[in-house]
Each structure stands twice: as structure tokens, then as C-alpha cells.
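Inspection log for the structure reproduced underneath, given as C-alpha cells.
One protein chain is absent from this view; the other protein chains keep their places.
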Amino acid sequence: MQTLLIALLLPALSIPIVYGVGRKSAKIAALILALISLVSLSLILTLVPTVLSQDQYIESYHWIPTLGSSFTLFVDGISLSLAIVTLILVAAATVFSINYMEKKSSLPQYYALLSLLTIGLLGVFITSNLLLFYFFWELMLVPTYFIIGGWGYRESFATAFKFFIFTHAGAIFVLLGIGAVYMLTGTLDIFEAQTILATVDPGVLNWVLASFTIGFAVKMAIVPVHMWLPDAHSEAPAPMSALLSGVIIGAGGYAVLRISLGTVYSAMPPSAGNEFLYVLSIFGIISAFYGSFLALAETDIKRIIAYSSISHMGYTMFALSLFPFAQGITGGVLHLVNHAASKGLLFFTAGAVMHQTGVRNIKEMGGLASKMPLTAIASVVAAFSIGGIPPFACFISEFLIFVGAVTAAGSVSFYFLPTLLMLIATVFSLAYVLRYIWKVFLEAPTVKIEVKDPPRFMTISTILLAAFVVILGIYPRLFIDLIHAVITI
Amino acid sequence: MFIPPEYAAWLSWALPLAGSLFVPLVAKVRRKSVGWYAVFITLLAVVSTVSLIPSVINAHGEASLYSIPWMQAVNINLSVLVDPLSALMANIAACVGLLIMIYSVSYMQNEQGTPRFFFFMLLFVGGMIGLVMANNLLQMFMFWEVVGLCSYALIGFWYSRADAAKAGMKAFIITRIGDIFLLLGILLIYANTGTFDFLEVKSLVATGGTSLPMFAVATLMLIGAMGKSAQVPLHVWLPDAMEGPTPTSALIHAATMVKAGIYLVARIFILFSLVQPWLTSITYIGGITAFLAATMALTSTDMKRVLAFSTISQLGMIISALGIGTELGWFASQFHVISHALFKSLLFLCAGVVMHATHTLDLKQLGGLRKEMPQTFIVSIIGAFSLAGIPPFSGFWSKDTIFESIILAHNIPLFILIFGTSVLTLIYSLRWISLVFLGKKSEFLERSHVHDPKPVLLIPLIILASVSCISGFFKGPLEHYLEISSEASINAVFLAGATSALILAAGVPVAYYFFYKRRDLSRTSASLLNNPLHLLISNGYYFDAVYNYILKGVMGLAQGMYRFVEMAGLERLPYVVANGALSVAQGVSHYVEGFLDRLVYLLAGGTVKTAHITHKYLEAFLDRLVYLLAGGTVKTAHITHKYLEAFLDRLVYLLAGGTVKTAHITHKTIDEFLDNLVYLFAGKTVEQGERIKKIHRGHLPDFVLAAAIGFFIIFILLLLTAFR
Partner (left out) sequence: MVDYIILSVTILAIGIIGLVTKHDLIKMLIAVEMITAAATMNFVIFGSLMDDSLGQAFSILVLSVDACVTAVALALAVTIYRKLKIRDVRDLSELKE
């Protein structure tokens, strides 16, 4: 059953349909796209039992044998979790766009570009062939450039251009790595490469590892290669920001886990590459603190959230540096899932606030809690999730990360100080979250604003996503089971 | 009426939690009923917690455990522990919570946002009961944070007031700082024992099967408790928390949430009771907190803040009793927890009643209310006397037990601290009563008419006061319930009694002298107010100042990082790189082009010169050659020309005539045919061209999409053809 192929192709087929229908009615086009992503989602969900019992699910098609690559689509627990949350976010973002983008022009192209983006987003997680992976990796860039440029805010094309060049430059490093892997192993399949790379000299592997990780770190917006993120996330339209902050940088984290750590690092003899992990954790901590501090200082509503994303990618990087301790990696992947949902929700609500009030600077906002109650509630749910408060999503993942960190610190004494520093970082996370809620919703406003709750579709998608975040916080069993099926240590 | 314990253990906290979710629904249906709905849910919680008592008594101190799977993959289950301590705390939370809920229905009825209030109050009750009944440390931590969240939301209930919102944020941040220490402690326990389950940890520690760093873990969890229970130096959030509504202050900041830290220490007591340094630090932290907070209560002029400082002080006393390390000390602390929950919430509710009647919290403006609010006066007296430790009220008995345990442990420094605290407690409680109720009415109140509160507000007060009167006499049954076996020696009892008498003897005259005579605070001499000691105390020993300084530092650091690192440095970096690359390219281009230009000119110039030279010299020679040849050729040409010409002319004319005629005929027919053909093709092409032209409209993204479509069609075709 070509489930994965169909799930991948459905958004592709929908591009002309959405474009054509969009010329008549943008709303129906959006609903079609949302429906298609939900259909893809249900297709992927049918694979859950298989993945839980057999640990993996592979579909392989004949492609370019001379390059040693076959068109292989595969999922295991980690890929599946991330694919699920991606499709949920895409559906939510599409529904959200119905009202958010109402007054903008050229909407058929917007939805068609979203469909194109979905293919890229989904494809990154479900392929095990490095060439395909790179294809989808770059495929995410083009629609993003156009959406940010065409429907974004200030100086949108300049920002989109900066984003494109920056991430593309990072992708060059990834391409270097892929080329190196092909040269060393003659194959582009992740699993085959892993076994063959075990015979390669670790010194060479270190360079390959560095090259891959630099490329993925640019995508993850780790300090100091994070410069593209604040502008791109804040100048993009809100649904795009949600996808950017939730899924695209999550793809970076996933890639670090799957390719850098899972393929190259695992092929190295044990304890040969420990300095690499230490470096990862140091950069993770720097990003976590840096993002929190700058979020404390910012006054633009979307830039605060953007810096918060940098901070959380720091948490994820720290979690990934705990490889191969099971709890840490589980926490890291779960954090990618939870962060995608929470950060998406936060961007939705920030977009709703901007849409209703027309204001971006938090100094001009205030008192919105009584005027936009539903949005306020959803925003508080999202914000507290980001701040790591139970019973919301990110608390569980952060907790698991810390469990992994302490377990790791037990065996490897290096992790002791980083764990302490990360715990301190959570206080700063809470600080900027509280500041955000206070300034946007609670403080008495300086300027009189007449607003009400946003229109129907925006509210529906926001509330549903908020419910998802709460459920993830209380009963994350599906995702934990999926992830744990992969990690066997 | 009683629910079987297996269900009661879960329902007691699940009901309020689930019930809170329905508050908005109830509010939509009939807003006025929200309060009574909350009361109803809390009543169900009370029924559940009371149902636990028989099973606990029957189990004789054995803990019962119920668990359901939660996150099996990481080996964490939801589990509930029912033993005397947890049942006790759950009952306190539920019963006091019920009384306060009933009180809130009327107290909050004219407020905006009552659904939000009751949502968080119900969530809090559920969270608190869940906290005390949790067996799984992760679960406990989750509820720990949830009650912190409710505290934040309720302190900042009137969020449009900046002070209230900031107080809420301050509470949340400070308790969070304590919480990360607690989290680290929990994680260390997990790292060393592999489980979050409290009972399993207990048995592992008892059998010595683990290498847990005892002092480190114990201290970490203590710091978490200190944050929640407002011990020095993490106490600064509690006085500001008085910005919240009075029922919140009563429930969260007097009776229950601040007891969570105490509960935690009491629970882990059994694990770490042999770690002497830990016990000593608890003792001194508690003692010093108690004393300092009592001094701060003495100088405060806000009705609720006095009670807040009093709470901090009493919590310090309770925790120091735990630190004594004996079973009697443990018992004394729990006994005082009950008494304190009762009389402190009573006092807060009275303060709320007074505030409703007089619209002020300022002690300087209150006074003389006893004549017009006699019932309030009586219940407040009961509460205050209980706080002061005057017999026969409950506070006297529990404080007495604390003294017994201190004396038995021969801990002189602690004795001095607690003795001093008790004297001060007596003084400030009497001060509170006299400033609010005794003397003459101040000018502020002259004009307003105050009266006793409505029954629905008064009844919870009366119930609390009555229980406070008699609960002291239930010491024996409580000992039996908590399975305490040690008894104080007669000496200790006698000495404790003597101590209490001494306190009364010391305190009452002082209080009488200063306050019964109703020394008007506003006429206190300036020198007294500017007394350095007074300044020190009334500024909270400058703890707040230090914390504000740290906060400003952090925000300043954030701003600085933003301005100097991000904007000046990192943001500029890509542009620097890009501009650099551009200048390099331009420079290279400029230089190379200049070079190429000169090369071209050089080559061109040389070529032109050689051309000129060759031109000159060859030309002359070639000219003469040409003329020579030309001359001869011309002559022969003329001769042949003459003779051939005539012949050829006639031949040509003959052929030409015929050819021209055929050409004309073919030209006509072919021409027409070709023309028609061309017009046909051209016309069709133009048509199609026009049609195609109509479709495209020059939007670039259209083309991108068309390209994408084309690509995918090819892609799919390739895929289909690749299936072999």
C-alpha cells in the first residue's frame, strides 16, 4: 500500500485544484487544502499500529540506481510524530488563513504556495534517502520566500531574501555533507550509509559531522547563526510564522537527530566524538539564554515570540546533545512536537491580536483580556506552555529533557553544569512569558482600542489547537509511545 | 454517604479539577449561579475527602496506594497515596475551602469576572488536594506548579491594577525559582533510584539500596518548600500577594498553598530524618523567619499585610518544629498546621468583612468598630487570641506542643527565637484587634455607617471560630490518628506551660500599655518613625530592595544584550559579509576590466598601425601590377566582345522570349497556391496565439505554479514509468 506516497502526493495534486478553485472562492480553496492535509494525516495515522509494533515502515521505489539512490519513503516513531503534528499545524494554519488573509490579494497563489510548502514540510520527515531529503529541504525555501515576500509586513521581500540566502547558505553545508557521505560510502540511503561509515576513519567523519550540523544549525536558528529568524518570523503573515516557527525549525532539529547523530555520529566508535556532543550542549545553552534575554527586551509582539523560538531550539539542541540517553532524546523529540503546537498557537493568537487591533508594539497594547476573551485564553494556554507550566504541553517535554539530563550527568560528569544552567533558563522563560501576557492582555492600555474577538475561522482553529496543546500536556501517551518505540536504550 | 476509598482518593481532586472546566459553561447559562456551583463541587470534594478518614483509621498508619497507567513508555504512572498525613491535608484543603467558597459567593458577587475567580478557585482546590495525595513525585510537581499558576491568576485577579498584576508575576517568579531547586531534587532522586514513586523511594532508602546524595537532595527539596511556604529569603512574594481578593488570601495564602511546602518537608521527613545538618538548617531557617516576620508584622499598617507577615512567621514556627527532628516535633507541626489554617483563614475573612464595610485596609484609618460590628468583633477576637496563643483557644494548645518538643530536644537557641516570636505574636495580634475594633471611630469612619455582615458571610466565620475554640482539645485523637507514639515528659509539659504563662505575662502588659489606650498612630513622634530599627523593619529588612535591584539588573542586561549584541553586532554581520563580497566583486571587475580595456586597445592599436604600413607599401606595387594586367585584358576583351556579341545577342533573345513566357504562367499558379497556404498557417497560428495570450496575465507566481505543475506532471509520469 503506497500510503506514504499518496500522503505526499495529495498536496501536490491539490496545487492546481486549489489554484483553480481559489480564483472563484478563496475560502473553499482553503477548506480544500485543509481537508487534503487532514486526509494525508489520517493516511499517516493508519501507519501508527505498524510503527508501534514493527518499529519502522518503509516504502521503496525504483529511481536512480546509478546514483545509489532509490526513492525511499519511510517512517519510524520519531518521523511519524513530527509528520502528524506538521499536518495538524498545516490544517490549522490554512483554516486560520481564511479570515486572516481575507483582505489581501492574490489569494489563489497563496494557497497554492501553501500546498507546495506542505509537500516540502512532509517530505523532510518521511524520507530516508539523502538526496530526496535535500530536495524537500530546499523545497521548503521557495514557497516560504514567496509567501513572506508577497503577503508579509515591513520590507517583506528584503526579509524574505535574507531568509532565503541565509538558510540556503546553510544548505550548502548540508550538501557538502551529503556529497561526502556519497563519496565515502557510495550510497545515499541513511541506513546503508550508517553501516558503511562505521569503517571510515573517525577524523574524516568529524568533518562530515561538523558540516552537516552547521547546515542544520542554521535552519534551527542556533546562536550565532540565528540572524534570519527574528526578521523572517515577524515579517511573515501569522499562519506562515506558525509554520516557520513550529515546523521548519523543527525540521532542523529532526535533521540533527536523524542525520548528524543518527547516521554519522552513531557510525563513529563510542566516545570518539564526545566533544561534539559537548559543543552541541554549549550552543544549546547559549541559545536558550540568549533567546530568553532578547525576548525580555523586545517590544514587537512577533519578535518576542521569534526570540522565544530561538530559546526553545536551544532547549532542543541541549536535549539532542544528550544522545544516546533515552529520556533526553525522547524529551527532545517530544519537545519538537510540543513546541510546534504551542508556538503555532502563540503565533495564531499574536496574529489575531495584530489583525484585530492593527498594532504590533506591545507598548501600545493592553487590556485586551476583557475585549478578546477567547483569544486571551488561547494565548495564555500557549504562553504558559512555552513557559513550561503544567498542565500544558511543553512542561512534559522539558521535564523529560531534564530527566535525561540528570541521568546523563550521572554517568558523564560534563553535563552537570549544563543541567543547572538549563534549569535556571526556565526561570527566564517564565519571565518573558509573564511579561508578554501582562503587556499584551492585562495592562491598562495607553491608547484606546476598540476590538472584539476575531472572526469565526480564526477563533475555531485557535481554540482547537489550544485544546490539542492541553491534551498533549495531560496525556501525551501516543507520542511518547511512538518515540519510545524507536529509542531502545 | 461515604464513598469507597478507591474512588474517593481520585474523586477528591479530579472532581474539582473537572468541575472547574465547566465554570464557563455554567456562567453562560446563569451567571449568578457560578458561585453556588463552585460550592457544590467543593462539597462533593469534602464528601470524598471525609470518606477517606475511616479507611485511614482502619489501616492504622499503613498507606494505601492506587495507581493507573499514564506514560508507560517512560515508566510513570498516576498514583495516589492515602495515609494519615495526606488525608489530613486533603480534608483541611477541602473543608476550609468549602467554607471560604460559601463566603466568596456573597463577597465576590458584585465583582467583574466572577466566573474567572471561581474557575481558578476550583482549579486550586483540585490542585491542592491532588498535590497532597500524589504519590508520584512528577505528579506532585505538576500540581505544585498548577497551584502556583492559580495563585498567580488569583493574586492578579484585578489585573487592570498594575500593582496586583505585578504582585502576581512576582509570586510566580519567586516560587518558580524555588521550584527549579525542587525539580532538581526530584530528578536526582530519579537518577539514583530509577523511580518517581514515593513509596518505592521510601523503601529503597530504608533498605539502603541506593546511593542518593541525601543532604543535597534534601536541601534542594527544602529550597523548593521555602519558596512555596514563604521562608526567608524567598518570602517577599507573600505580603504583596495581599493584592488579591480576600477569599484568595484566606484559602491560598493562609490555609493551604503555603502549607504545601510544609507538607513536602513533613513527607520527606521520614526519608531524611537522619541527616542532621539538614534538620539544623530547617530549624534555623524557620526560627529566623518566624522572628523577622513577627517584627515586620509589628510595624505594618495594612490590615492584610499584618496577617501576611503573621502567616510567614507562623509557617516559620511550624517548619522549625519539623526541624527539631523528633516525632513529637513532627506532630506539633501538623497540629499547628490545623490550628493555623483555622484561625488564619478566620482572621482573613474577618478582614474581608471589615474591608467590605469600611472600604479601607489602612490600620491608621480604622478603629472603634466593635460597637457597630459586634459579631465580627467576637469572631475576630477568637481568631486573634488563637493566634496569640491565649488559652483555651486552639493556638495555645498547638504552640504549647511546639514548646514541649523544643524543650525536650534541649534546643536553647531555637527556644529563644520561638519565645521571642511568640511574645511578638501576642503583641501584634492584640495590636491588630485594638487598631481595628477598639477605641474611638476615626474621622475617616465617622461619616460611614458600618454594620455586621450578612448571614451568608457570617456563618463560615462562626463555624471557623467554633472549630478554632474546640480543636485544641482534640490533641489526643489527633495523636492517635497520626500514629504518634511519643509523649512529652511531665517536665516538658510543665516547662512549656510555664513558658506560655511567661509569654502572656510579658506580652499583655506591653500590649495594654501601647494599644488598649489606643495610642493614636498618627501622633507617634517622628523620631520613633525614623528610628533606624523601625525603618529597617518596615522596609522588610531590605529584601525587597535587593530583589528589585536584581530584577532591574536582569532587565538592563536584556536591554543591553539587545542593543549591543544583537543590533550592533549580529544583525549587522550578514550585511557586512554581503557588502564585503559585493565590494570585492566590484573591485575585481573594475581592475580586470581596466586591464582588459588596455589590452584590447593595445592589440587594436598595433593591428591598425601594421595595417596602415602594409597598405602603403603594397598598394603602390599592386596598383602598377593591376594597371599592367588590366590594360592587356581590356584590349582583348574589346576584340572578343565585338565578334561574339552579335552572335550571342541573337541566341539570348530567342531563349529569353520562350523562358519569360513559361515563367509567367508558373508564377501565377504557384504563387496563388503558396499564398493561400501561408495565409492558412499564419492565420491559425495567430488565432492560437491570441487565445494563449488571453490566458496568461503576466503574473510571475502563475508561471512558477505552471512550472511546478509541469514539473509534477513529469515527475508523476517518471514515477509511473519507473514501476518495473
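Going by the order they are written in, the chains are A and B; count residues from 1 in each one.
Note that contacts are C-beta pairs under 8 Å (C-beta built on N, C-alpha and C of every residue); 3 or more make two chains touch, one makes a residue touch a chain.
No experiment lies behind these values; they were computed from the predicted model shown.
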For the chain not shown, which residue from B:Val588, B:Ala604 or B:Leu628 touches it across the whole complex?
B:Val588
Contact set of chain B toward the excluded chain (per top definition)
581-582, 585-586, 588-589, 592, 698, 703
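Quick note on the criterion: only the chains that are shown with their structure count from here on.
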Taking the mean of the C-alpha atoms as each chain's centre, how many Å separate chain A from chain B?
23
Partner chain B, residues of chain A touching it in the complex:
9, 12, 15-16, 19, 61-63, 71, 106, 109, 112-113, 116, 142, 146, 150, 162, 165-166, 223-224, 226-228, 290, 293-294, 296-298, 327, 330, 367, 369, 384, 389-391, 395, 399-400, 402-403, 405-407, 409-410, 419-420, 423-424, 426-428, 430-431, 434-435, 438, 441-444, 475-477, 480-481, 483-484
Using the touch definition up top, name the residues of chain B that touch chain A in the complex.
70-74, 138, 141-143, 145-146, 148-149, 152, 156, 159-160, 162, 165-166, 169, 172-173, 176-177, 180, 183-184, 187-188, 190-192, 554-555, 557-559, 561-562, 566, 570-571, 573-574, 578, 699, 701-702, 704-705, 708-709, 712, 716, 719, 722-724
